[in-house]
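Just one protein chain is left out here, and the rest sit where they should.
So that you can tell them apart, the chains are marked A, B, C, D and E in the order they are listed, and the count of residues begins at 1 in each.
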Amino acid sequence: MSPRKLLVVGAHSADFVWRSGGTIGVTVENGGSATVLSLSYGERGESGDLWRGKPEQTVENVKRIRHEMAEEAASHVGADFRCLDLGDYPLLITDEAMNELVRIILEEKPDVILTHTAVDPFNPDHPVAYTMVQRARLLASGAGVSSAFQSITPPDWYSFEPHQPELSEFYPNTFIDITPVMDKKIKAMNVMSAQSYLVNYYTELASRRGNHARRISGKKEIKFAEAHQRLMPWVVNEL
Amino acid sequence: MSPRKLLVVGAHSADFVWRSGGTIGVTVENGGSATVLSLSYGERGESGDLWRGKPEQTVENVKRIRHEMAEEAASHVGADFRCLDLGDYPLLITDEAMNELVRIILEEKPDVILTHTAVDPFNPDHPVAYTMVQRARLLASGAGVSSAFQSITPPDWYSFEPHQPELSEFYPNTFIDITPVMDKKIKAMNVMSAQSYLVNYYTELASRRGNHARRISGKKEIKFAEAHQRLMPWVVNEL
Amino acid sequence: MSPRKLLVVGAHSADFVWRSGGTIGVTVENGGSATVLSLSYGERGESGDLWRGKPEQTVENVKRIRHEMAEEAASHVGADFRCLDLGDYPLLITDEAMNELVRIILEEKPDVILTHTAVDPFNPDHPVAYTMVQRARLLASGAGVSSAFQSITPPDWYSFEPHQPELSEFYPNTFIDITPVMDKKIKAMNVMSAQSYLVNYYTELASRRGNHARRISGKKEIKFAEAHQRLMPWVVNEL
Amino acid sequence: MSPRKLLVVGAHSADFVWRSGGTIGVTVENGGSATVLSLSYGERGESGDLWRGKPEQTVENVKRIRHEMAEEAASHVGADFRCLDLGDYPLLITDEAMNELVRIILEEKPDVILTHTAVDPFNPDHPVAYTMVQRARLLASGAGVSSAFQSITPPDWYSFEPHQPELSEFYPNTFIDITPVMDKKIKAMNVMSAQSYLVNYYTELASRRGNHARRISGKKEIKFAEAHQRLMPWVVNEL
Amino acid sequence: MSPRKLLVVGAHSADFVWRSGGTIGVTVENGGSATVLSLSYGERGESGDLWRGKPEQTVENVKRIRHEMAEEAASHVGADFRCLDLGDYPLLITDEAMNELVRIILEEKPDVILTHTAVDPFNPDHPVAYTMVQRARLLASGAGVSSAFQSITPPDWYSFEPHQPELSEFYPNTFIDITPVMDKKIKAMNVMSAQSYLVNYYTELASRRGNHARRISGKKEIKFAEAHQRLMPWVVNEL
Partner (left out) sequence: MSPRKLLVVGAHSADFVWRSGGTIGVTVENGGSATVLSLSYGERGESGDLWRGKPEQTVENVKRIRHEMAEEAASHVGADFRCLDLGDYPLLITDEAMNELVRIILEEKPDVILTHTAVDPFNPDHPVAYTMVQRARLLASGAGVSSAFQSITPPDWYSFEPHQPELSEFYPNTFIDITPVMDKKIKAMNVMSAQSYLVNYYTELASRRGNHARRISGKKEIKFAEAHQRLMPWVVNEL
């Protein structure tokens, strides 16, 4: 495959690191590029550490810190970071936000989009992000028939792994070997100091998914992997 | 990918042509190889034309004719043909047949196995073939832990398309472009004269699946495709 | 529709009454005919009342009593009763029993077959009966292509309602109005004195399913109904 | 059955032809009547041919042409055509549109409603149409208990076949024989010249579904069929 | 378990009685407490009896009567009753209503929430109530990470039984013995005179679910039960 252009859409500014940091790293390592698009900063739902014991804290400052952290983490795996700043808990769909997302997809022309799962019983914003991406991808790529507006080749798209996969109807049908970039993912995760215990959690998960990928494929060189769910069929030239 | 070794396991000697003739052709075209293993000759359930109006017909003769036809059809797409001659309608699982199938998989060491779906409300033998392959593949490749017997790398495996896909719980998650070998598949199908109306049926299906594959991928060069269901996750180095 | 020929296959000799007595009655009332084929007498699993406190009781006598009761109950709704006497708890599939069942289906040429559900977490014999019928129906009707053996038009087939429908993966997609024959079903149920509390249970169920059928269809005249799950698509001339 | 009144609700003005033209034709042939209600003209997503190379083209003109074509196609199968002109790509649900749809259903009192599937990974507007119909049908027919507003007998309702059935969670549980009106459906399809290659595609599909219907039912006279998914149980007087 | 605090959220003011009256009664009997929160009075969809033949009837009066009835019924099983009066047929989600529901959950801090099923093909308002509760529960309890807002321990939550369980994707994974309070549930049901035939219907259902619970558990003392679907896993100290 020629170098791939990846678009990762997260509900909150830290989601991409835990769930697809390795996939981004591998894409860039292979000569591709990646953009992280965050729909919100997660300034309400995931930033308690920045507020606790700081009565002078402001929303603007929390967003600024979250932006800098996400930018730095993204840089460790070679991605650009943008944020639509739509607000979290709850993240809400508006016509304006939809149009903006369609516009970005048309502009980026990604080969692959990664986002949340359609179901997540632990987070109200993740399925909203999924729904927005699902609709925007279709509006940008058309129905496959001649249309009156600009359209792009339909990008491949995937859900990345949610916190509790079995309860989120997540079926990991694609394992990607992230062994060559695991060190970069760890650096990126370490930036997200507000949720530091998660670094261990997701390092163990990468090891566990690596074990699964080895058992499935027989490829003994895989040490770390990320699991994703491809949401459309594969079209191939060979099995 | 390096040249691939394909093993196609059908319940009856004609199944492989309609459901995977193009996939075989593409594999061989790409430098790989293919073996067709038929569990029976379909001498009872699918050979009415060889019996009707021929009171002198014998089972041995029907099997001989079916063997020659399958061999010739296989040769058009570049495959070898073997038959276990286990009987059809019903095809039954025996310990001996299971051992033989495990032995063949260990010997062939295929990269990919294709067979029927687990469910087929129109055919009693197809799910039996699926079950045999599903068990034999596991017995040949081991549990992924150290075992006391010889084992092989677990082959990828797929169900090919059944007659009525929605009623057979078939989910086409893999479309393979067979445009370059469609002429060969047609030649192979034409050999199966006992079921000649099926040539049109399956040529139209290949065109229809080609249309689907174009819409999914945006690859306008695809004219004909076969649809399969991959039964284990993909393990990849890149999305 | 012209008069219909119904074949009801139960694992035990009383199953048909509770689960399809009304359907049988309606079929016969409309000029059709019905045969009840029981795979066993339920002499172990469902005949405790005939054994308890009767040290002199014998298996032969239990079967004889169960036969007479089933025959009488069947007569109330207008059906013939036959039993293969294959034994229960467990009911086991043998090649011989399979051949017998295929032979009966070929001979009866039913328009419709009713039997148990594929799943029943409360009864080990019910899914075995389902599996036998599912296979025998296919072996009797062929694969839809020219075969070397006699075959019949594929009968419609249905699962009748199990004891706990939601836990048995039962989806009631067909409700049949049994209001005109409810009195006959009650007479048939009353014959099965060994399990008399069930008469109330299944009368209430018929009322409940009648309520459901009214709400679905708007047909206010329905008072009692039986629910079944059709296992193949409808083929119609009009919606 | 007495003559049936059919209401077909499509997201775009051409949907009804490909997906239910035969069903409409059969209904009318049997003495019934049919109304096609299109939620939009598909002026953006499906009308590229009317815009390409025509800088002077206007939305009003495109809608006018689409209206005339739909009206003409509908007339070939005997249906009336109306359009709510709600806009496409995206089609959006508003309270006003919902009220209008409820009002039309109350007025039409259809016996049967046909519309899109709940899921369609190739089209953002089709599931929106499904959702509108699903809600409007309930609001028009009430909860089955005494209500404070006018209500109608709950119409039967079906999803017609989407472009890629297996990927749209479409289960074809109802096949309707359209052999007697296939010539009319072809005439209707030919009107839709902007998407002419689809005529072949859907003629082949009708043949394929005809093959399926024959295999399921044994009715050898069926040459062409349409497949639909009935969304509520059947309530019958006989199996 | 220490005394439990229950919150029952119904779309209409009578829903709680039929579907969870016994569960409320048992909770209170065990020293716990229960609040019924109705999103609307069901003044349009379920109050036909209050309007029929009464040209002078007003919406305000219907709501007043419905409030008094619900309050009285609730008192029979020991619960408080509140109503958000959001309107029915259709019940619509607004940001304001969502905020109010979140506020109530934060204030009540329930151990358990009961509400409708996610799917109900017979009622447009029930799934809306489910969706509101599902989102409000998450917004009130946070994502399990440190947040900037007040949050509560995630309550257990359940769907209570809908009118036609199999058609509503209802899986009864929890049966609660309501034998000790069945008399109170009957009193509460009798208050709802506008829908009096439902008292018999739901008394029979309680008996039927009691039969199911006995068969599952072997507990012969259960005479009446309610079935619910727990929507999150159990976390236990012992199996």
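Assume contacts are C-beta pairs under 8 Å (C-beta built on N, C-alpha and C of every residue); 3 or more make two chains touch, one makes a residue touch a chain.
It should be emphasised that the depicted structure is a prediction, and the values quoted were computed from it without experimental measurement.
Engineer: In the intact complex, which of the depicted chains does the undisplayed chain touch?
Structural biologist: When the full complex is considered, the omitted chain touches A, B, C, E.
Engineer: Pick out which of E:Val112, E:Leu167, E:Met189 or E:Leu205 touches the chain that's been left out of the picture.
Structural biologist: In the full complex, the listed residue that touches the missing chain is E:Val112.
Engineer: For the chain not shown, which residue from A:Gly87, A:Pro165 or A:Pro180 touches it across the whole complex?
Structural biologist: In the full complex, the listed residue that touches the missing chain is A:Pro165.
Engineer: Sort through B:Gly32, B:Pro110 or B:Pro233 and give me the one touching the missing partner chain.
Structural biologist: Residue touching the chain left out of view: B:Pro233.
Engineer: List the residues of chain B that touch the chain left out of this view.
Structural biologist: Contact residues on chain B toward the absent chain are 95, 98, 135, 138-139, 142-149, 231-233.
Engineer: If the missing chain were put back, which residues of chain C would it touch?
Structural biologist: 43-52, 62, 89-90, 92, 121-124, 163, 167, 194-195
Engineer: Mind listing the chain A residues that contact the chain we can't see here?
Structural biologist: 122, 163-167, 170-172, 201, 204-205, 207-208, 211-212, 215-216
Basically, only the chains that are shown with their structure count from here on.
Engineer: Using only Cα atoms, superpose chain B on chain D and state the rotation angle in degrees, rounded to the nearest 5.
Structural biologist: 180
Engineer: Taking shared residue numbers divided by all residue numbers at the interface, is the value for chain D and chain E over half (same) or under half (different)?
Structural biologist: Both copies, chain D as well as chain E, present different residues to each other, with under half of the numbers appearing on both sides.
Engineer: Would you mind checking which chain's mean C-alpha position lies nearest the centre of all protein C-alpha atoms?
Structural biologist: Chain nearest the overall C-alpha centroid, as shown: D.
Engineer: Measure off the straight-line distance from the CA centroid of chain A to the CA centroid of chain D, and report it in whole Å.
Structural biologist: Distance between chain centres, rounded to whole Å: 38 Å.
Engineer: For chain C, what residues touch not just one other chain but two or more?
Structural biologist: 144, 172, 215-216, 232-233
Engineer: Can you work out from the touch definition every pair of chains that touches here?
Structural biologist: In this structure, the chains touch in these pairs: A-B, A-D, A-E, B-C, B-D, C-D, C-E, D-E.
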